[in-house]
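Let me give you the structure first, and then I'll get to my questions.
A protein chain is absent from this complex, but the other protein chains hold their places.
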Amino acid sequence: MKPVAVTGLGVVSPFGAGVKAYWEGISGGVCAIRPITLIDTEGFRCRIAAEVPDGIAGSARRTRADRLALAAAREALDDAGVVRGERAEAALIVGAVGGGMLEAEAWYWRRARGVLEPMPRTLASSFPSAHADVIGSVLGLGGPRETVVTACSSGAVSLALAADLVADGVAPLAVAGGVDALTRICFMGFNALKLLDSAPCRPFDRDRRGMSIGEGAAFVVLEDAGRARAREARVYAELAGYGMTSDAFHVTSPHPDGEGMARAMRAALRQAGVTPASVGYANAHGTATPQNDRIEARAIRDVFGEGRLLVSSTKSMIGHTMAAAGTLEAVATVLALVNEVIPPTAQLETPDPEIPFDCVPRVAREAAVELAVSNSFGFGGQNVTLLFRRAA
Amino acid sequence: MAPRVVITGVGVIDGHTSGVVSQFLDQSEARRLSRVCQFTVAAARLALADASLDPQGGMALLIGTEFGDMVSTIAFVDGYLRRGPVGLSALLFPHTVMNTMAAATAIAVSAKDLSLTLNAPTVAGELAIARAFAAVRAGRIRACLAGGADEPPPFVVNILREAGAGADVRGEGAGFVVLESLDSARARGAGVLGEIVGAAWRALPARPHGIGRSAASRAIAAALADAGADSAEIGRVYTSANGDGPREAWERAILDRALAPHRPPKRSLSLPTGRHSGLAARTVATAASEAGDRLALVHSVARGGNQVAIVVAGPGSASRGRPTDEASSSAVQDPPRRPEERALA
Partner (left out) sequence: MEPKEVFDELKTILVTRLKFDPRRAVDLTLETTLPKDLEGSIGLDSLDFIELSIALEERFGIVMDDSADLAPHFMSFDTLSRYVASRTAGA
């Protein structure tokens, strides 16, 4: 693949608005998983999540998810120094799952309890595609516009799709990312599947008992590398390759051998034209379910070999932010390359002997790494690996 | 040179054909699939059978959808509202994510390559086919099922209408075309139904759920440029007209301006069945079969500004050099032109 430059970053995370707050949080090993305030959790075993703190800018007439997305996309464009006139050609790819469901649920819940009230305007914005139409309209993005839904890997797929458009010359630059606000459906569903830990999740720990959910938004600006050089843009990193595969195995369980995951990682390496040994860090999907972490570790080992590679899970600090996760973790990976610091896996007390990697327990590690991968896997066996190269 | 992208199969299941769904599913499979997933799997198998293609793992899947499996999502929520946490169904939960049709289909037909679900109002199927075309032509995938699926709950359709997000007439169903490179089709001796020669998708200035004020657009010109074609070559236009008056008027104005001074006849296949994301596959296949020796434009535009243009050629366009007896029949037709030749024509 023709390498594509990452020239802008924007984040709204459980650490608040902004890339700076996000990096301080994750490089500090801070866990943002706390008791849920946005929705009623009565009667559920798990009652915690990583919520975005109060104070998100934007009109209350927009859904929470739209506000998160807009703030992050705007930060990314401003960070890249992309001015209004350049935006008309920019592509916009959004990974999303829950859409504006949080507000739609609130209305539906009251309605089910007999409270009759006028239909809120936000109901028309319940679908995932709503975010792209809001961001595109407000920020004036006139290039190709797509909303991709691949469950928990949506936020990583969006970057891959945007990279295609830039590499093919369809758009000179692209804004790509993912967003999800907490929703009742997500919270209840993972509870029903018994996949949630009642305490903050502990990826790669021997005693891990499931995931924690979270919310947030992250966007990046991807740009033709030549164009970025010509306008003397700051280049954080290059998206050098990606792999997207489908397990075609089970609706909720990954293939037990991690075959589809390994295929995605190998495809990313092949596309970037690099060897497994040249990669220094893997930002894992690392959900902290017993099954995911074991199978993912097996797939990483199959591709990269045992030991050497540093592996950590950002979800230990911000939970699983659903469609935002793939982008938030891509940003974490890029910042790890830029800052030469590997964010840790928080809450990791007792390493699982079945996971043969240094999972950077609790404290960030200084390490200058040239190449890093970010893994994202979704329900339905949707595997994505993004491979980033540190800017020259 | 970039590979040419041909259509080698089509399968559509909708209101008229849903009786065939059970023929394409076994009982234990059907138990776990929601209705829209059943449609989708059946349409995928129909398209693969039409293309005589066995995925053997190396198959990509691109599904456009507007509503996902909203019917199951509502059922999941209602389970809780009626009975509390024990009323939540673990089986329904995966259906609340819009990629559920893609997941079911990937498993059913063993498609292990790229799998994408694209969500957009009223243009999702066309968007998935355009994206699939671009991926095959760039050599990223060899063959794929591209199309869409929807089962819009009347309750949700009414909400959208009341919220001013469009009064479209909705249908339900699923549909796919099989797209592959001409080389791949030739190598396995597949029949060719037509060719996609160019595609582009862009966003027009419009507020969310709104109609744009301008008829200026870029996707049609970009798709024609992609095809190396001129608007004079477009013999027919297939629109996304669907009972939403303001949107239809906008689309007409966009088409008239982009194709001026030409005014090829326009029609929409949505009108008899109601629009669903799977209809894009039928539209593209119909456009190919009716293109004759000219080109057809499949166009759609959504409230909010998403616009897709796909330029389609008939089977004659791709048939030169086909290894089977069809090669002789194509000799009596106009010699097919490659895109770059078209630009000179």
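Which chain is which? They are A and B, in the order written, and residues in each are numbered from 1.
Following the convention adopted for this analysis, a contact is a pair of C-beta atoms (placed from the backbone, for glycine too) under 8 Å apart; a residue touches a chain by one contact, two chains touch by 3 or more.
Keep in mind that this is a model prediction, so the values were computed, not measured.
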Residue of B:49, B:74 or B:91 in touch with the missing chain, whole complex considered: B:91
Residue in contact with the excluded chain [from A:193, A:274 or A:391]: A:193
Residues of chain B in contact with the chain not shown: 27-28, 31-32, 83, 86-91, 94
Residue ranges of chain A at the interface with the undisplayed chain: 192-194, 209, 250-253
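One rule holds in what follows: only the chains that are shown with their structure count from here on.
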Where chain A and chain B are represented by their mean Cα positions, the distance between them in whole Å: 28
Residue ranges of chain B in contact with chain A within the complex: 32, 57, 61, 66-68, 73, 76-78, 80-81, 84-85, 88-90, 93-94, 96-100, 102-104, 106-107, 109-121, 127, 131, 134-135, 138, 140, 159-160, 162-165, 200-209, 218, 304-306
Footprint of chain B on chain A - complex, ascending: 43-44, 92, 96-97, 105, 108-109, 112, 119, 121, 123-125, 127-130, 133-134, 136-137, 140-151, 157, 161, 164, 168, 170, 184-185, 188-193, 244-252, 260, 263, 378-382
